[in-house]
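Questions regarding the structure given below will be posed in turn.
All protein chains of the complex are present and in place, except for one that has been dropped.
Chain IDs A and B follow the sequence of writing; residue 1 opens each chain.
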Amino acid sequence: MTKEVISNKQAIVLLSGFIIGSTSILGVGTNTKQDVWITLLLAMALAAVIYFVYARIIALYPGMNIYEILDVLFGKVLGKIISLCFIGYAFYLQSLILRNFAEFIRAISLSETPMCVIAFCGMLLSFYAIREGLEVFARWAAMFFPIMVFFVLLTTSLTLPWSDLNNFKPILFNGFKPVFEGALSAFAFPFAEAVLFIPTMGSLQQKGNPYKVYYTSLLIGGTLVMLVSLRSLLVLGPEIASLQYYSSYAAVQIINLGNFLQRIEVSVSIVFLISGLMKSSMCLYASVKGISHLLSYKMDYKTLALPVNLLCGLLALFVYKNAMQMFEWAEVYYKYFAFPFQVALPIITLIVAEFKVRARTQNGNQASSEE
Amino acid sequence: MKKVLVCLLILGFIPMIFSGCWNYKEVTQLSLLAGIAIDYTDSGEFLLTFEVADLHEMGEKSQVKSVLVEAKGQTLFEAARNVISKSLPKLYWGHATTVIISQDVASSGRIAEVIDFLCRDAEPRLTMAFIISQTKMAREIFEAQAPASEIRSTEINEILDDAGSQSKIVSTPLIDFIKAFSAKGQSAIATALNVEEKGGEKAIVNSGTAIFKKEKLVGFINPEDTAILNFVLDNIKGGVYVVKTDPENAEKKISLELLKSKTRIKPSYAEGKLSMEILIETSVALNEIGGSVEYEGEEAIRILGQKAEAQLKSQIEDFVRKVQREYGADIFGFGQTVYKNLPQVWREMHDEWDTVFSELEVTANPIIVIKHAGLLRKPIKPGD
Partner (left out) sequence: MTTLIMVIIICVGMIIVDVIPLYKNQQWLSFFVYLGLLTVAIVVAITMDVCFQMPCPADWFKKIIILIWGLED
């Protein structure tokens, strides 16, 4: 099995798409109303801290897969258990994304189509992406990412005539606490979900720089998320933006340039399709790569992609009872659920890794000095 | 072997892929909804009147026809679905441009129900024109003649599009109405339309603005006052402003064409007292001088501008006072301005905003700049 390699640029594109993901339609921090920009900046600052942890883990063991790193750090048994946690999280997250996808399509257009049809279509797409291999998918992403950015910029600039900067006021009317809570939510979804990008980073080229990948993507992805959220706030106003389930979709609905350029809200769906596909494929890659590792690479991850994905699609159908639960979960409970995977486990891993690396270099120095 | 299997698989997929969606609808099978009117029946149910653009007879010479369909129901959604049973294909709401609500529905406080219904469903668009009818039944608007277009809803939208050169009409798309409706310290307004009968023909006319307080319709203001309201709300995009230059001679009037206008509302809080200042900057062009007014030269134009400013100032202040006294509804969004610019004051006052608003001291300070005076150097006078 030859090792797959992706370039710095491709990794940045994939991670930026990963960060935007389903945020492009769900919106983040809308319940902090006019302070959403503070919320997002705060979340990005928190993310910048945790991204250091993620990037450091990769930088300490260049060219190694996260699951291999875990084995090295915690030994065969404990390492496998932690790997299993990551795999479970990746698997669960992918089904959440598929569900978001299905709920959105069902809400805006195909209201009579059974959910499984929509979810399975999304599922088959990400299966195909992973089946063709990471390199192919990275190239696809590099091609489609500019299209996505173009649509975000286009729709945002077209909503400018309807934007009212007064919607920013008053700043921090309800105090700092809701903003901080919103920032924690926004940190857990979408920024810190980038923990699932660590397996992909194992395939980064030798001269690639994980810090650069993580921080550039945070900048690009964060800016795009910010644009989408601010667009909803400025066009719809704080009250309606927090009322709407799919506020960015509603915001783009307003566009009407001279009765000519209108009804372009489908561009929101395009952005969501591209970024959601990137995110769900990256999650799938994380889970199948892990399972493949658990089976000691006796089974190629590409072969695993389809059955695992099928289970994922099935889980998506009953992971929530209804759309209301989905939104409540994303806003309230998700940050607690994701905390161990996004923050606790990586930090423990990094601490252990630092000790091991220190010990290794000291041993190495001693050995060399003895010689 | 493998090839055969793959072929079989592809064959199996073909009927599924190429048969299309199972609930697809051809354009010809859809009834395109153009507008909807919401009334009460005598028994208190909702009576919806749908204006449907009938495409079935589209051909070489026949036009799009407007068909009116009625349906009743306890709730709006039930009524909307009751239409299906009436030999029409399912209505497609995506192209609906107008929603007209009767006075009865609006003043009964069930307007929240209407906007909830329109926003919750995915098909109706937030850019629909939101209109209160001053006629007894909202459906009468759809029964009026439409000279320009066969579809009444399109006609209404053309009337509203002309708002740019009229300033006497306020255009409230659904989204604007909801924004004002849900905003703190602001009462909603909506376009008001009426039907006028001239020589046996019924025509749709602009009748100003409908004023809401909380979720209830409390009254209407006439088109002239609507123009003043548009000044306060910074909605002026064009139109005519008539100035009486001589209080004793009503014939002496000049017309100013509004070119550009910018309004800022400045709240100030001093010694426990809140006051509002409305700053308006308008550039106009002198378009007509009537009743042999003598005006010539730069100085005269400046005096004319001052007269116009004084008139606009008193009109705005009178109008605000009238709204404060008669309706007590903060349609100018003063409360919203306070909330945004003086959040601490708003925190103290928002509970008794209604009383604060009705006693609020409001001053208007318009600045009118006459940019040019057309082609004439001075008014044409008879040469003896």
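Throughout what follows, a contact is a pair of C-beta atoms (placed from the backbone, for glycine too) under 8 Å apart; a residue touches a chain by one contact, two chains touch by 3 or more.
Fair warning: this is a prediction, and the values are worked out from it, not measured in the lab.
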| remark: Here the chain that is not shown touches A, B
| task | Identify the residue among A:Met64, A:Ile264 or A:Val319 that touches the chain left out of the display. | result | A:Val319
| request: Would you mind spotting which of A:Ile81, A:Ile171 or A:Leu295 touches the chain that isn't drawn? | output: A:Leu295
| query | Which residues does chain B use to touch the chain missing from this display? | reply | 2, 5-6, 9, 12
| message | By the contact criterion defined above, which parts of chain A meet the unshown chain? Give residue numbers in ascending order. | response | 92, 114, 116-117, 120, 124, 295, 298-300, 303-304, 306-308, 310-311, 314-315, 317-321, 325, 329, 333, 336-337
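As a working rule, only the chains that are shown with their structure count from here on.
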| Can you list the residues on chain A that touch chain B in the complex? | 107-113, 166, 169-170, 173, 236-237, 239-240, 243-244, 250, 253-254, 256, 262-263
| Interface residues, chain B side, partner chain A - complex | 21-23, 94, 119, 122, 125-127, 175, 178-179, 182-183, 339-341, 343, 346-347
